[in-house]
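Omission of a single protein chain aside, the complex is shown with its protein chains in their original locations.
The chains carry the letters A and B, assigned in the order they are written, with residues numbered from 1 in each.
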Amino acid sequence: MSILIKGGRVIDPANGIDDTLDLLIQEGCIAQVGKNLNAAGAEVIDAAGLLVTPGLIDMHVHLRDPGQEYKEDIVSGTKAAVAGGFTSVACMPNTNPINDNKAVTRYIVEKAKAEGVANVFPIGSITKGLKGETLSEMGDLKDAGCVALSDDGRPVSDGEIMRRAFEYAKPFNLPLISHAEDLSLIGEGVMNDGFVATELGLKGVPWVAEDAATARDVMLAEFTGARLHVAHVSTKGSVEIVRAAKKRGVKVTCEATPHHFTLTEEAVRGYDTNAKMNPPLRTAEDVAALRQGLADGTVDAIATDHAPHHLDEKNVEFNVALNGIVGLETALPLSLALVRDGVFSLVDMVTKLTVAPARILGIPRGTLSVGVVADVTLIDPELKWTVEAAKLHSKSKNTPFNGWNIQGAAVRTIVGGKVVYQR
Amino acid sequence: MSFRHKHILGTEQLSREDIELILDTAESLREINSREIKKVPTLRGKTIVNLFYEASTRTRTSFEIAGKRLSADTINMTASTSSVTKGETLEDTAKNIQAMKPDIIVMRHSASGAPHYLAQRVDCSIINAGDGAHEHPSQALLDLLTIRQRKGRLEGLTVAIVGDITHSRVARSDLYAMTKMGMKVRFCGPGTMVPPGIERLGAEVFTDMDDAVRDADVVMMLRIQLERQGKTLLPTLREYARLYGLNPARLALAKSDVIVMHPGPLNRGVEISSYVANGSRSVILNQVENGVAVRMALLYLVAGGDHSEA
Partner (left out) sequence: MASNETVILDSAGIGRALTRIAHEILERNKGTEGLVLIGIRSGGDHLARILGQRITQIEGEKIPLGTIDITMYRDDLGSRGSLPLGKTEIPFPLDGRKVVLIDDVLFTGRTIRAAMDALVDIGRPKNIQLATLIDRGHRELPIRADYVGRNVPTSREEKILVEFAADNNPVEVRLVKP
């Protein structure tokens, strides 16, 4: 079975390609990239006017499987992924049971292989039970298929444990993904600490809660020489800390989410629980800093922190609503909006959604090199559509973007040489 | 003019004209409260549900008396705060109450925004009787009525509000209402109890209470939650009383015709000394009395209002 994608704008940052080319897929792999390709018997896709990119990679999702399948599972989560143009996702370990052992990792890997429509790369926990007390068996986790380690959502408070985690993870070359927040500074906060919180009478999460934790983890990475990836950077200060650390040669990377570079704390007005997330939506100044970080390369990757929650967990008073939103199906158009805003180039955007996360996670994805597995996304950057929460492929509909008119979408998503999504 | 608000969720939503209408209406209604038969038939056949998720004897009683004096059927429902895992959700409670077809729900809840949530899900009017640290509009309106009675005006007066501003819904509602009426609002409290950005809402922030009180026309003391002592916000009540308590010496810094207010209940000897609370400048009991009139006015205006611009 061959597919010949003709006449699209092929963007493959890893190979420095940005040109109108044809792309041939044979036996699940990239066979040829070039002008005027022909292949007898191949299914021909006319890609004129479309972008042809490596399959997008979301290095930060919550698939809720095992344990909370009422919110999402590997099947629905990967369907949402491919609908958003993502061919690979890396899933966080805060499942039930927690992915702190090879049995859970294997379950995820096996189920994804059998039933998922996208590639799933599990992220194991740094500490057992996400309790921040004892290190997980990182060697086992790596062998079973984990590509990184994180106590996402329940950051490791104890500095000593985090130091040892870096030291222990280093020989496995597994990055530690830090959800950088000082829990004691979060307290009972439910939104960004500042003017809007004051007005709404809601308890605030100050930026220093994130910056202090980012600084600590950056210092520990520097101290140990191990690899750190800072998840969902949301503050101006954290961007600056990472930028300075990179200059010093610290092995640090970081990601930003579409909601943090698109929305501000103003979205909380009206007590919209779909604007409640952790870290919280920040100020316009933070959004500008995040965009600057994306532009100058401080922010390496775009990741969604796709966090499905059931209606019953969101349709409640603001301070008891759970944190997080679904993001897989809106990330691409929101990223394209930054290209239109002149924040970064299209090639930069594709980099941050493909080869950059692939390199951070060390996975053989994110390029269109001849011979690699054919994960390819065809994007219509001009397509205008309206977000309808009810029509999302995810089981959960918790999006703050419901009703938004946005532009750009994946029109075909190809995983391992097979078209798994067509718009 | 007629009243166009279906719900009273906060003083933020009210215009100066709205506030004047409410105060004038309340002023007229005070006469009923001095009669032998303290009842008029205005809201006969209307059902008012007092839905209280937080214990608040005085606000609930005040609303209940207000409703009864207008001949409405008032029903009290007390409920424990909902959570995702236990108990009935707020939405289910809302739907259940809705099914009983009340005309007005008076709601008190520990979560900021809970009355806004309810207002989006029921057909009847919602009056916010205090939501979290957000708003407590009827308290602010009774404060204004009390000040207007004593001072004969509102415009140009300076009010010092002292205490835990961060956690005070009274402070926020007063700030919105008072600035709309052309009053100057000073906030004063420990550094841990003044929320960020509050000056952007029009308040002047003081950390020294003497400065805050100096030449004020009104001094309003907020109730300090005693359980905050020894936690992160406050070392001791002793020091709090010394730095932020209202005593006769401090009160002497204010204008000679200053009035002293407190939304109650009082912590005597903490935020206010008994000499001041019982003294001639205190209008604390007038506030309570005006509370009934203001709540009658709100119920009357909401029940009969033209909600075309709800």
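Everything below uses one rule, namely that a contact is a pair of C-beta atoms (placed from the backbone, for glycine too) under 8 Å apart; a residue touches a chain by one contact, two chains touch by 3 or more.
Since this is a predicted model, take the numbers as computed values, not measurements.
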Using the touch definition from the header, name the shown chains in contact with the chain that isn't displayed.
B
Please give every residue of subunit B in contact with the chain that is not shown.
1-3, 21, 24-25, 27-29, 31-32, 35-37, 39-43, 70, 300-301, 303-306
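One rule holds in what follows: only the chains that are shown with their structure count from here on.
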How many angstrom lie between the centres of subunit A and subunit B, each centre taken as the mean Cα position?
45
Please output the residues of subunit A touching subunit B within their complex, sorted ascending.
193-204, 270-271, 312-313, 315-320, 322
Residues on subunit B engaged by subunit A in the complex (per definition of touch):
82-84, 89-91, 109, 111-114, 116-117, 131-135, 166, 169, 172, 195-198, 200-201
